[in-house]
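A protein chain is absent from this complex, but the other protein chains hold their places.
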Amino acid sequence: MLRGLTGAGLGKLESTEQFIELAAKYGFEAVDIDALALVENHSIDGARELLAKHGLVVGSIGLPVEWRGSEERFRADLPKLTQAAAAAAALGCTSCCTYVLPSTDLNAAHFMALATRRLRTCAQILGAYGIRLGLEFVGPHHLRTRWNHPFIWTVEETLDWIDAIGESNVGLLYDSYHWYTNGLTAADIEKLRPEQIVHVHINDAPDVPVEDVLDNGRVYPGEGVIDLAGFLQALVKIGYKGAVSQEILTATPPTDSPERLVQRSKAGFDKVYAAAGL
Amino acid sequence: MLRGLTGAGLGKLESTEQFIELAAKYGFEAVDIDALALVENHSIDGARELLAKHGLVVGSIGLPVEWRGSEERFRADLPKLTQAAAAAAALGCTSCCTYVLPSTDLNAAHFMALATRRLRTCAQILGAYGIRLGLEFVGPHHLRTRWNHPFIWTVEETLDWIDAIGESNVGLLYDSYHWYTNGLTAADIEKLRPEQIVHVHINDAPDVPVEDVLDNGRVYPGEGVIDLAGFLQALVKIGYKGAVSQEILTATPPTDSPERLVQRSKAGFDKVYAAAGL
Amino acid sequence: MLRGLTGAGLGKLESTEQFIELAAKYGFEAVDIDALALVENHSIDGARELLAKHGLVVGSIGLPVEWRGSEERFRADLPKLTQAAAAAAALGCTSCCTYVLPSTDLNAAHFMALATRRLRTCAQILGAYGIRLGLEFVGPHHLRTRWNHPFIWTVEETLDWIDAIGESNVGLLYDSYHWYTNGLTAADIEKLRPEQIVHVHINDAPDVPVEDVLDNGRVYPGEGVIDLAGFLQALVKIGYKGAVSQEILTATPPTDSPERLVQRSKAGFDKVYAAAGL
Partner (left out) sequence: MLRGLTGAGLGKLESTEQFIELAAKYGFEAVDIDALALVENHSIDGARELLAKHGLVVGSIGLPVEWRGSEERFRADLPKLTQAAAAAAALGCTSCCTYVLPSTDLNAAHFMALATRRLRTCAQILGAYGIRLGLEFVGPHHLRTRWNHPFIWTVEETLDWIDAIGESNVGLLYDSYHWYTNGLTAADIEKLRPEQIVHVHINDAPDVPVEDVLDNGRVYPGEGVIDLAGFLQALVKIGYKGAVSQEILTATPPTDSPERLVQRSKAGFDKVYAAAGL
């Protein structure tokens, strides 16, 4: 499993190029970036060389389509998706992810129908480029009642939704933070087949009651109370081989320099990978 | 458009054979029956002859699959669906319908995902036999809050769901009762293409405020306040050519003889078809 | 049914703007053009106004994806498809077409599998914009053995392929030339439902044995031997309401001025529409 970083939790990064350099300098193997922007700035060959030179792969790109709003907005974003997919594929990236909020002000059933059709279209486009779509279930309790109607937040519900979407290249973005806030164990991961997991996020949680864990109250791996060793071991056990990317969402951005924050991230990965025997 | 009958509203019918005889005697052209039972009792050739002798076609069969409950139950019903589809196809029937309750005690989003996948499977099996699946949106207001969470009840929501199911042989069962309780007009029907309508139900409503109309408070066509002439004209205008079947759901069954009730139904059809200029 | 034109058979058109003016001047109602180019040159609003001012709609756009070659080429064309679909949808066009050659040098079964998957992807993208994909079966006998292995050229085969593609927005591009070279009659059209036809081409054939009719030996409607009145009447009978576009493919381009050729086209339409009683 590749040590990965997203920009979240790294403070005020100057550029993707700085992100790539710091990630490489501290031993990371994957970065979750905007592949299309990198290709537009460096050309395909230039982007490939930049990544190769730093020994990095692209862990995942974000889904550049707003599937939660109007039909007009959804349609308007699809050309961008084909371009992003082409760029990601050119860089060897096979994962594209989006998150799913656990409640909604819309009629939940109708929104589920719309979202099913829209994410299917996204998956079909991504599939043409050999890219998979990862859906991130979101566990923190406060978000389940943040909007009027419950949507979905458990692994089972998300897997059922993936079946409803009905494309073979859709799976889970599995985040340790949502695993923890859903009250899950290693055994829950071990029930999965590795191809059901498109991408993994790793984050830690502060020592507060699980019901009080806030989505933007995350801490660096190894600095909190989540059994990240158990999380990683379970992923290894089922055969997951992709990237494990840190994504530290916080209420206020960290003020340390990006380099200090990447160093801190490395320390966190060192600690939890060691605890997992990796 | 074929004048059609379901058994609902015809009192205590002794048998499907009696139903067929009475329907034919009073000028109906389609009956919504259990095609599989008819084939099992008469053989395919016998059932075809019985219908042909009476100048009747099968308007639609009911979906013989419980898609609202457990996965076990759903799976257990699928063999019956293949048999029912084979029987219906053998009799020339190309329509199979189910209704959609407008609220649910389940998590509405999760139920929508499960139902999407299950009805897709039903549509796929029906499609192998050239049969279409009609989804009946259900309008009466009291049912929208009968269970804890809103599900869907409008035409637009149902069409969006049909898109989410994603099979070309799924469309609407359009019931005048649900058209009325949704506050729709002829213009709403005229927005549709005929192939979006799999089957039509015709029923009338008592003269009470539309919010108080009960699902099982239906009256015979022409005996109530729904603009059935406008309803029928709009269907003709867009080119719908299938059956229009009466389905009188009432709190207590009518006590008249089936023959009297079929006669009464005929009078209702005569009245509203004449008003529509058909 | 709208009188439509493609550029084929109109000689050396200077520009799309000229094409639009001439089409309008001679009473045509639809033009088959590159919607994306028009939008890029005039903006969406400008293109809409240009068409509206001339009383024209876009009959169909061509599929801007090479699905017959390498996977790389196919992928590279998809961003263009999303852009073209967005432009066409913005102009109210709901039809996009491609043709299918009746023989191939590739392994026919393998090519069918590849083409099925690729055209499904195209249909899925078009479907997101409310656009349908029309497949044009190609009848001339000489092309059936032009390459090593037979592919498909009949209506039935094409409808079976459409089922294999499995998207509800795929149908036929029905060209009178291929109807004629397949030896079909009005009765064959009357077996179809109107939604199975995405677009129509109208062309005439010279008075030579049907086996000797060449794909690029077409003549203007009414100048040849095809029963175009019967063709049009059958389309009307089943309820087809879209564009009927002329597409005169010839071995050498006509040398008359575009205006003379549009006039000649008008005379042809006048003749065959009158013969059809339209």
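The letters A, B and C name the chains in turn, as written, and every chain counts its residues from 1.
Methods note: contacts are C-beta pairs under 8 Å (C-beta built on N, C-alpha and C of every residue); 3 or more make two chains touch, one makes a residue touch a chain.
Just so it is clear, the structure is predicted and the values come from calculations on it, not from any experiment.
Contact with the omitted chain, checked across C:45, C:105, C:163 or C:211, is made by C:163. Taking the complete complex into account, A:193 is the one of A:193, A:237 or A:260 that touches the chain left out. One of A:43, A:168 or A:185 touches the chain omitted from the figure, and that residue is A:168. Of the candidate positions C:42, C:117 or C:146, contact with the hidden chain is made by C:117.
Although one chain is not displayed, chain C still touches it through residues 104, 107-114, 116-117, 120, 149-152, 157, 160-161, 163-164, 166. Hidden from this view is one chain, which touches chain B at 74-76, 78-79, 81-83, 86, 89, 121, 124-125, 127-129. The chain not displayed touches chain A at residues 166-168, 193, 195, 239.
Keep in mind that, in the parts below, only the chains that are shown with their structure count from here on.
The best fit of Cα atoms from chain A onto chain C calls for a rotation angle of 180°, in steps of 5.
Per-chain CA centroids place chain B at a distance of 38 Å from chain C.
Between the CA-based centres of chain A and chain B the separation comes to 45 Å, rounded to the whole angstrom.
The set of chain B residues that touch two or more partner chains comprises 166.
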